[in-house]
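Missing here: one protein chain of the complex. Every other protein chain is in place.
Let's look at chain A:
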Amino acid sequence: MAKKINNNKNFRYSIQAFWALVTNSFLIGFVQGKIYQGKIKNVCVPGLNCYSCPGAIASCPIGSLQAVIGSYEFKWSFYVAGFLIFIGAIMGRFACGWLCPFGFIQELLYKIPFVNKIKTFKGDRAMRKLKYMFLVVFVILMPIFIVDIIGQGAPYFCKLICPAGTLEGGLPLVLMNKSLQETVGWLYAWKNLLLIITIIGSVIIYRPFCKYVCPLGAIYSLFNPISVFKYHVDKEKCNNCHACSNSCKMNVDLVKNPNDLECIRCGSCKTICPTHAIEYKCLQKTSKKD
């Protein structure tokens, strides 16, 4: 069983690493301190990956959504919203568990040994709702309503909060560009402080940014109960041993709700289930048992 669990974990890590590399495959950008300017940037990636990362070949959906919402021409992005609806309706938070580079970084950080890893705490479940507040306030409302004289709003989530932008774009670009180094100020310091908090938090808590802050996870989570790809628990096979909920690092009780908004579809529950009661489900068809 332990070997099977490790194989499943390693398989997922390989997919995450591969996808992070594909998403950031403009490797020369890291050497030159420049960003990719090709046509693929017309397309969004399903995970959170800053488009100002020197390696990024496509666009961050949260950054793009704010860019269009905050423009003076449009106050809503049907293109980006449609993309998020499409990905969410197909796979729900599977994108978080398998295709998000920043989620992968947090998982790697969680592997660093620490004396007291925190699995849950009082108020954990309530704090998960914060990500919906970040989505509505910082990603949608602020870029629409806080505008300059020509009607342009800033991408406030990127500007004030997003640690992915600081890590993937801010640090490498500022390190490699003297002109940028001369312009850094309190905002850069604030964002680096948030990045440090996220990094320390990720060593102690599993994916804290995904649990409490990520607006992309907030959007995808709404699709978990209705996505094409879902989990299904066969109640006849389930012996209520709770091995699934005990193994779940997102603290989901799969037997209660196999399509909980917090489930990132990592698959650890399916692998650990001794009775093979958990199945993948694509529309009416269920997967074959292991």
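Convention: a residue touches a chain if its C-beta (ideal position, glycine included) is under 8 Å from a C-beta of that chain, and two chains touch if they have at least 3 such contacts; residues count from 1.
Everything that follows uses one rule, which is that contacts and distances are computed from a predicted model.
A.B. asks: With one chain of the assembly withheld, which option in "3-isopropylmalate dehydratase large subunit", "Thioredoxin", "histidine kinase" or "Cytochrome c oxidase assembly protein" matches that chain's UniProt protein name?
C.D. replies: Record says "Thioredoxin".
A.B. asks: Which of these touches the unseen chain: A:A95, A:V174, A:V213 or A:C263?
C.D. replies: Spelled out, the listed residue whose C-beta touches the missing chain is A:V174.
A.B. asks: Given that one chain is not shown, which residue among A:S25, A:S71 or A:N251 touches it?
C.D. replies: Only one of A:S25, A:S71 or A:N251 touches the chain omitted from view, namely A:S71.
A.B. asks: Residue by residue, what part of chain A touches the chain that was omitted?
C.D. replies: 35-37, 39, 41-42, 50-52, 59, 63-64, 67-68, 71, 73-74, 77-90, 154-155, 158-159, 162, 165-166, 169-170, 173-174, 180, 183-185, 187-188, 190-192, 223, 226-228, 283-284
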